[in-house]
Structures are given as structure tokens and as C-alpha cells.
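Just one protein chain is left out here, and the rest sit where they should.
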């Protein structure tokens, strides 16, 4: 009790093709209840998780994108997105469903060094 | 009965990291009993499946490489290996545990067109 | 046309299982015969009757069972792959049967097309 | 040192489960405490007691059970991931217990190190 | 023949492998995470454009929509639904999934 650790959740995988994005989000929601210092990083294909305009009707899969918008209610508001990943995918921060901080890979690498726990999905 | 189809097994994955190489081999052994025209192709990381000198003791996993050497007994002797894949990995046909025919990607693509069934692992 | 399908990945984890199901439904809707769906590798995990997804999500296993109930689609689970992963008659969902790899080769021989969904 | 482990992939399919086990054994041999192994995503499939690998292969599930028998290692299977994949008390192997994701976060808080094995 | 690619071109090598082997005149269908290869601004889209000279390229619309990428489809690529996917399989005598 009282001990606060820095947890960073590293997301590098596209949504829907595999379950990692969805199940990673479930971890973050639970983690929010533990009063730790939580941040999420989206690198490489992980940036696709935040691409707005999702419509999953035709693949009959639940659209979990609204959950990202609810993160702020859980006090999870440190969302970092890799600049190089956005650029290689023709995306900008304006294409994403939530406000984020765009950082370079090197800046993200530096932030990683400051963490106590890194969980990657 | 009597109908002979051309089956090609396409292997593009490294061994041991995942089970695909091993389970693909199990399919080929079963297929041999069906008197079809069977060939195996090793492309990209799939060429690593045939790299000789395997020693799995320290990872406590079964070494299934001897099975490749037994394929000939099952009349599976059309083994094609991608030239570009070998080169990108610093390998030559001499590094492999069985005799193979080395073909370019384009030649493999052409052979694929002649098949009735392509199974990829 | 007679179409067979190979599913190499487990439910929920990978979209392959969803894609295979939606493809099978579409093929049947077009009047094709989907003679067999063969489950290999982690694909055998599509056949566990113990699956209980969240209420608001699709039930992948039940969907396959229903497909086999409504159409003469043979859902075959590879016995060797299933034993490795803990799928047996005692936890097998309705509409599936456990059999050998020969059923995959036979599907390839008898069908006009074989489509693979995997990782 | 207190080390916790996260396993994200199923047995046999991916080497992650083997690597995690060998790492856990080596950590114990070095005198570290392996307080908890948390199984998430397809990692929950490590916990099925129905697994029956070929005779000449390692038995991954039994290996985990034996580890928990010999050492005070807490093998926790995530309940949400397990329900999605058909892992329940009725097919749970000895030494494993099913619990919530909070156990993963708690492991992260209490352990000195958390090492992830996945795909 | 019909080639099927289901992986993101920036994460895996399957699109590259497929395009290098595919014979001219064939068809390529992008499904699942493979659809990203046909979206504007993706560095792989350039490679895909050169493939368009030799192959007819299709994208599975349900997967594109699920990823919020319907507006980003590059030119020259054809959209199909699952019915169209079935037709492509029926029209080509073989198909190869580049797993």
C-alpha cells in the first residue's frame, strides 16, 4: 500500500487481426484501480488501435474503440504515440480517436528507462 | 480413387519458435500415404527448418530434424528451397540436412501455378 | 462448387477463425457446398464447448456448431493437434468430430477448392 | 530477488511457454524467488489438464504443475482470458488457480522484476 | 491463381514474399491486417502500386471498414465483400494464403 510504481503498457500490434489490443486494454482498465502511475505507448502497428472511424459490423466483432475514449475517466491520460509510426502509415494525430502526445522513437525509448514495469502486448 | 492431385506444402516459418514447422511435417507424412503428387517448398524463414546441426537438448524440445531426412523413404523427394532466402540468411544448400533443389522466388511462383492444392504453414 | 476450409488459429486470439466462418457463410449463401472445415494447429481450440465469451461479444464456438446444424458441413478437429492442446471428446462442442490428418488430405482431393485461414 | 513472469502464448504452439518455464527454473536455481507466473491471452491454455502430448515430447502442463508442487510459485490464470478460451475449474490442471487481472498488476507492484514471454 | 495476404506490410514480410513470387496476371486479395497495405500514405502502398501493374488487387471491405480505413483506400484497388471473396476463390483454380 502506498507504494506507487510507474507502469507502461506498450502496444505494437494492429487491432482486430489479433486480440492483443483488446486484452491489453482490459489490463489497463484493471490497472487503473490500483492507483499506480499508468501510461500507454502506441508504436509501430499499435498506432492503428487509435485510428478513428472504426466500423466492425461486417466482421461481426465488437468495436472496443469507445473504451479508449473512456480511459480518461479512469485517470489514464498519458497516451504516447510514436511519430515515425504515424508517418510511415500516412496518419496524423488528427486521425486518432483520442488526444495523444506524439513522441519520437528515441523519446519513447527514453521514457521507457524511467519506468518500473513495462508490459508489452 | 485413382485421381492424383498436385499438393504443395509451403513452409515460410522458422522451426522451434512456433510449432508450424513440426505440424506441417506431420501433414506431409500423412499425405504421403495418399499417393498424391507431393512437393514441399521452403521460403523465407522456412529455409531455417532444414539447417543442419540442430541440438535441442538445452531447450528440452524434441529435435524433429531427422524426420526431414526420412521424407525420401515416404517418396517425398521434391524439396524446393528459395535461393533468395538462403542468400539473405548467409546459407547455402550445403548447410541443409537434406538434398534440395534451389529455385528462385519467381521459379517457385511459377511452380505454384501448376499445383492443385497449396497448403501453407 | 465444393469448397473445403482449413482453420489454423484459435478463436478470439486471431481473426483467422472469424474470417473462415464469414467466408463459409458467404460460400453457402452463394449456393456452394462447404463440405468440410478442418481445424489444425491452434485451430482445434475452436472446438471447445467450455468457451464463455463476454455477453456483448460473438460466440465463435456456438457459431460453428450452429453452422453444422443448419448445413451438412463436416467440422473435423485434428486428433494429434487436439491432444497436444487439451481438446478431447469430453470438452468437444456439438457438431465437431475428432479425426486424423487424413481427413485434411481427403478434403483436398475431393473438394474443388481448399482455402486456408491462419497466422 | 522476487521475480514474476507473464506468459502470453499457449503451450507447444509458441516457444514462449517453454522459455518462461526454463527461465523460471533457472531463476529458482539461482536462489531467486519466483513469486507468481501469470497466464494471459493464449497463455491460459498452459493450464488445461486435458493436454496429452506425444510420448517422446515434453509435457508442458505437467511441468508447470510440478514446478508449483516443488516451489511456492503461484500459477495464476486470468479468468476473462480463460473463459474466452474454454479454460475452467473443470479442466484446470493441478497447481493452477483462476483469478482476475488484478493479480498481474499486484505481481508487478510486489515483485522486483516482471518478465514477459509472448509472441 | 489467387494470392491471399493477411498481414500488415510494416510488421511482417508476407506481402513482399507474395509479390516477389506471384506470376503476372494473378489476383491478390488483402484481408485482415493485410488491408493496411492498400491505404494511402502507407510506405508499403508504393510497393503495392508497382504490383498493380502485374496483379489485380482486391481488398476485403469488411476488414478495411473495421480498421477505420475505408476512406484511405489507394486508387486502382478493387473492394470486395465476403461474397466477392467467394467469387474470387471460385474463379481461380488455386489459392495460396501467404501465412
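Side notes on the structure shown:
Note that the chains take the letters A, B, C, D and E in the order they are written out, and that residue 1 is the start of every chain.
The working rule: a residue touches a chain if its C-beta (ideal position, glycine included) is under 8 Å from a C-beta of that chain, and two chains touch if they have at least 3 such contacts.
Bear in mind the structure is a predicted one, so any value in this text is a computation, not a measurement.
The chain we do not see here touches A, B, D, E in the full complex. When you scan B:6, B:51 or B:78 for touch with the missing chain, the hit is B:51.
Although one chain is not drawn, the whole complex shows that of B:10, B:41 or B:61 it is B:61 that touches it. For subunit D, the residues in touch with the chain missing from this view are 1, 3, 8, 15-16, 19, 22-23, 25-27, 29-30, 32, 113-119. Taking the complete complex into account, residues 10, 12-13, 20, 43-44, 84, 105-106, 108-110, 112-113, 115-118, 120-121 of subunit A touch the chain not shown. Within subunit E, the residues in touch with the undisplayed chain are 10-13.
Definition applied: only the chains that are shown with their structure count from here on.
Considering every other chain in turn, the ones in contact with both subunit C and subunit D prove to be A, B. Farthest chain from subunit A, judged by C-alpha centroids: B.
Comparing the CA-atom centres of all chains against that of subunit D, the greatest distance is found for E.
Here the CA centre of subunit C is 24 Å from the CA centre of subunit E.
Here the CA centre of subunit B is 32 Å from the CA centre of subunit D.
Here the spacing of subunit A and subunit B, counted between their Cα centres, is 39 Å.
For subunit C, the set of residues that touch two or more other chains comprises 8, 12-13, 15, 22, 41, 54, 80, 114, 116, 118. Multi-chain contact residues of subunit B (touching two or more other chains): 19-20, 116-118, 120-121.
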